Each structure stands twice: as C-alpha cells, then as structure tokens.
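The complex appears here without one of its protein chains, the remainder shown in place.
In order of appearance the chains are A and B, and numbering begins at 1 in each one.
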Amino acid sequence: MQKSDKRLNAKDLINIGLFTAIYFVIMFAVACLGYIPIFMPALAALCPLVGGIPFMLLLTKVRKFGAMLIMIVILGIFYLVLGTSPWTLPLGIVTGLIAELIVRAGNYQSAKRAVIAYGVWCIAIFGNFVPTFFMRDAYYERMVSGGYGLEYADAYMSYLPDWIAPILIVACFVFGCLGALLGRAALKKHFIRAGIV
Amino acid sequence: MIELRNVTFNYRQTTSASKESGLKNISLTIRQGECVLLCGESGCGKTTLARLINGLIPHFYEGELSGEVRVDGKRLPDLPLYETAGVIGTVFQDPRSQFFNVDTASEIAFGPENLGLSEAEITSRVEKVAREMRIEHLLGRSIFKLSGGQKQKIACASVAALCPDIYVLDEPSSNLDMAAMTDLRQHIALWRSQKKTIIVAEHRLHYLRGLCDRVIYMRAGRIEQTFTWEELEALPLQKRTSMGLRVLSLDELKLSPSGTVAPLTDTLEFSDFVYTYKRGEKALDIPSISLPRGAVIAVVGLNGAGKSTFARCLCGLNKHFRGTLTLAGQRLRNGARRRQCFMVMQDVNHQLFTESVLDEVLLGMKKEDKAAAEAILDSMDLLDLEEAHPMSLSGGEKQRVAIATATASAREIIVFDEPTSGLDYTHMRSVASNLARLQEMGKTLFAITHDPELIMACCTHAITIDRGKAQNVLALDGVGRQAILAFFLRKEGERDAVRG
Partner (left out) sequence: MRMELLRGGYAEQTLRLDPRIKMLMVVTVSVILTAGGYGGLMTYIRPALAVLPLLLLLLSKRWAASLLYILCFGLAYFGEYFLLSRTYGVVNFILLASFSLFTRFMPGLMMGYFLVSTTTVSEFMAAMRRMHVTEKIAIPLSVMFRFFPTVREEYSAIGDAMRMRGVVLAGGKPLKMLEYRFVPMMICSLKIGEELSTAALTRGLGAPVKRTNICSIGFRAQDIVLLLLCLASLGVYIQWLFVH
C-alpha cells in the first residue's frame, strides 16, 4: 500500500465493513438493554457513547476521506430497511460529510477533531425524531389512527414538546463527544498498549 | 522463476505482523517447478519470506525494504496485488478467516471473478478444480457448516482456480487433524505434478516427506542452511530438535524414551456424559468412564469426533447438559464444574480481559492477593511481564497467562484445547513442560490434541474418541505409547487407502 494513496483501497473497504458490522452488533446488544420502552430515549445517549470505541478504532485504521461517510450511509440504509427511520440516511449523509471535512482539515491526525467529528456524526441519530417534530400533526394523527390509541399518542407528544428538539440534537452531539473520548480511552488503555493499532 | 537478491526488510507497522522477524540480506533463487520448504523456529522470518514472495510485503505489510525481488524477471514491489493474483496464489494458516463468501462454489469462483474472466471460463475452472481435487461433494455447501479440514480444501481450491504458477503456503497445516493433513499432502502433490512452483512455510514437517526438493532452514531473519530432504533426514534427531525442528516422520517418535507411568489410584468418575444436538444427533455418548486423577490425559480423535464437546461439557459450558463428574467423593454438576475446571482455549485471545498481566491474575482470585498473584506469575516465568498488556504478548506467553489465571482461581482440572497448533519444536516442548509443572502441583490435565509429539513429550494417559464414543483409555507406558502412535499412523494410512 502506497502512503501517497489517498483513495480508499480494498483493504480500507474491508476494514470499514468490519467495523460497521461490529458497530451494528454493539448497537444491537445495547438496544436489547433498552427493551423496555421507557429506556428508549436513553438509547439516544447510550448508542453514541458505546459506539465511540469501534468508531475511533476505525478512524485510526483508515485515515482517508470517506470512511465515516460510508459507515453512516450503510447504517442509514439499515435503519431505512428495518423501518425505524427513513430520515437517518439523508441526515447522515450531511453529518457524515461535515464530520469528514472536520477530520480532513486536521489531516486525519488530530485527536480533538476526531472527537468533535464523531459528535457531529452522531447527530444523524436525530433522524429518528424528525417526524415527531417537523411533521407533528401528521405524525400525531397517524399514531392515533395507526392503532396506538389517543392515550399513548398524547403521552408520547407530551414527552417530546417542540422545545426539546434542540436539546436532543445537543445531547446526540455531547454524548457522541463523550463516546469518542471513551473510545480514545479504550484505545490508550488497550489497543495501543496491546500494540495493535 | 523467483529471484531474491540481498533482500533486507523490517516491519514498521505495529500489527500482529510485527511479531514476525524481519529479513536480513536474503539471496535466493527458486526455479520453476521447484518445491521449497521454509522451516525454522517461530519468528525466524519464514512467514516474512513467504509474504515477500506473494507480494503482501510491501503492499499490505509496510516496512523498509531493500534489495531486489523479481518474479519472472518483473520487480514484484512494482506490481499491485491484483496483478500478481493470477500468478501467485496463497493458502493461509487459519481456514476460518480466509473466506470472503458464505458458500463454497462462490468462494472458489471468487478469485477469477475479481479478475473479470468470462462466466464460461470461470464455471469450467470451478468444475475442473473440483474434479482434480476431488471436492465435488463440497460444492454448494455453506462455509460455516464445514470442518476445518474441509475449509482448508476449499481454500486450496479457491487458490487453484486462479491457475497460478506459484503456490505459497503459509503454515497451512496448523489447524488440521491427521486425515486433513494427508489431504493437504495430496493437493501439494497434485500441484507438484503440474510443474507448479511451491513454497511451503511450515512447522509440522512429516506430511511433506517426499515432496520437497529443497529445505531452507532460517534463523533470525537469515537463511542459515540449505538441505535436501535426505540430508536433513540424515542429521541425528537430537541435532534437528536442537534446531527447533519437528520430526520428519511419525516413525521417529517410536524411538522417543518411554517412561513408566506412576500408578494413580484416585479417579475421576464421569457419568452420563451424553450430549445431543437440537437436531437429535448424538455429539457425545459416554455413559460412564473412569479416568485417573492427577494424570495428564491426551484426548485424541479426528475433527468432529466429539472431543470439543467432551471438553465443553466437562467445563460446564453446555447448558442443559445433565452429566456429572465425581471428584473426591463430590458429585459436580454444570455450575460446580465451571468453578472446578478451566479451559485454555485454542484462541487464547478470547479469554484475556484486562489491561495488565497482574490484573488478569487478580481478576480470577476469590480475594485479591497481590503477593500470591506475583508468586504464581513467578512460577510461570511471567513476573517480568506483570505490567504488560496481555494482548501484546507472544502466543506462548498468553497461554501461560491463561494457565496462571486458572491456578490463581484454584482449579483442579485444566483442559487445553489444541495447545500446540502452529508451534515449533521448542515452543511445543515448553508447553509440555508447563503441563508437567501443573501435574506436579496436583492438577489433572486434559489435552485435546492432534499432535503426537506433544503426547509423547508429556501425556501420561490417552483417551481416544470416535463418533462421540470413548474408544480406549490407555496408560502411556511402553505399550500404550506404541498403541497411540499406531493410532496416528493408521489415521494417516486410512486416508491414503481411501485416496488410493
């Protein structure tokens, strides 16, 4: 592999697939903890937190443009296909691209930039809440007519008033940054000392 | 023709690759159609040399490379890997991790597909390779349902489908049983008859007998000596073992000194060791058996015979398993056995959790006791490494850390799953001495193994398992040793007869 090669090669693509798979499996394991619906909002904090470890590992393995973008696109496709949210994909392309630019400006070496980038990247998780806030009336009506019942729909909507939207976005970002720091701690504690990155 | 002139290489990357030695001033010419064996102790540089010939150095493993590497006159470092893919094929060590597909036929077709050959050409190549290597019955199967030996056959076939002129095999037999090794031998013989150039880097040597034109013995990144097979064979056994080499034929083991087995009166009573898969097949069927306590017991049999199931059941890892083990008058069920038994896994990476060797040992203790932990580390020659990260250690050291955790948690029974796969003579001996040390401490040990040299070196008893049933329990005194050797030779021979 030539050092000057800035484009993703087959080895990088395999690594991206590998870490996306690990990310997905970890998400799945964590999501099982949140089986009880009360914990569902907590997942928005937990997922970025735990996902920081494979993410930071990927970032040290593939220091080229595109890794983060491809990862979020694949995850977005999974969300789309599993029917959880169709908005993660378009939002993810935007946040993924911004994250790429942040890291590239630091020439893929800056740890601080990587932390911020993962925070931005995680904002894509907000895609799950897009219908709640931006299509509130339609979403409410659909919940009612969709069999959830008035009571549930009312409770859901009162849980998530409009003013909470920016807070959720900030939460995704903050927990993303924390997750990245956790990932960096794991890197230092294990992966670097074990001599594998 | 492969030509290396004054090649020196040092790894730069800090990956698992860095445990391999670099190369120092290697000059070597390998003629078309020659079969060359690269041997020497672990870390002598033979794997590095193999990686140099298949182009993974410098295209995958980075480092400082100087000197000339040419294949058919072309400079190899100038050719990207996809251009050499049709010329040089590589079979790797671990059959689990070298598949890109989930089904066998696509795996064989994978290489030619990448090179963009025509559909008709690929189909005919797959058929031809399957016929030549006699694996038609394996086509259209799921990779995950194959045994290790079958996987390695598919790996060989998927390389052969590219019709390379040069085959590089990097420790291909490490994870194979006797029967599968004989199959591997057949594949190499086939390629040899097709006048292919073959380079094998290998520890286990006896299955290559009669196939190698030249044996290159390496040490510390240099080519130390070059032999013909006959010249190597003519060296006295002791000389070869001091070079770190394994036996050249299983018959040589017959000469190994046989001790007497001290009588052991205490026993372990196994009852109802019967385990059935959900589909209804019996994986293990041992209604009752009695084995000596305090012995080193080899568990022998082909892959899929039920050895691993036996070990998992013994260690209490199979849920819904009802069998019991009576030890010192106590009947131990699953949960109790899990506290009394410990398995040193084949991939020991699965069982190291913490950030330092000392923490690892402390983790298993009922009450953390640093002085006691350090005493255990000292007894395993690990005290110098107590601050090191367990994953940064060599394979042998990791294995010793796992053993240390077992002794720290006061386990009486320790099971070793293939402890010597991929080890040279010297490291195999040190595993054997670890086992002997544990036996002196009064532990009972089980070693699941395909390695007759290990059995001869340290086991006191052997149990053979076939199709889930326990066949024989042998005390490995003079007679028992000949019997177990005969077992291995027979397994080798049976396969030859079938192949005919």
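Operating definition for what follows: a residue touches a chain if its C-beta (ideal position, glycine included) is under 8 Å from a C-beta of that chain, and two chains touch if they have at least 3 such contacts.
What you see is a predicted model; the values in this text were computed from it and never measured.
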Where A:Val73, A:Val103, A:Ala117 or A:Leu178 are the choices, the one touching the absent chain is A:Val73
Residue among B:Leu317, B:Leu383, B:Ala436 or B:Ala483 touching the omitted chain
B:Leu317
Selected residue (touches chain absent from view) among B:Lys282, B:Arg338, B:Arg437 or B:Lys469
B:Arg338
Specify the residue from the set B:Val7, B:Leu56 or B:Met380 that touches the hidden chain.
B:Leu56
Given B:Leu190, B:Leu363 or B:Ala475, the correct residue touching the omitted chain is B:Leu363
On chain B, where is the contact patch with the chain that was removed from view?
15-17, 54-56, 59-60, 81-86, 88-90, 92, 94, 96-106, 109-119, 122-123, 126, 140-145, 155, 158-159, 162, 312, 315-317, 338-339, 341-343, 345, 347, 349-353, 363-364, 391, 405, 409
Residue numbers in chain A that touch the chain omitted from display:
8-11, 13-18, 20-22, 24-26, 35-38, 50, 53-54, 57, 66, 70-71, 73-74, 80-84, 86, 138, 141-143, 145-149, 151-152, 155, 186, 190-191, 194, 196
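In the analysis below, only the chains that are shown with their structure count from here on.
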Need the CA-centroid distance for the pair chain A / chain B, whole Å please.
40
Hey, which residues of chain A end up touching chain B in the complex?
1, 3, 11, 189-190, 193-197
Touching residues (chain side chain B, partner chain A) in the complex
14-16, 18, 58-60, 62, 355, 389-392
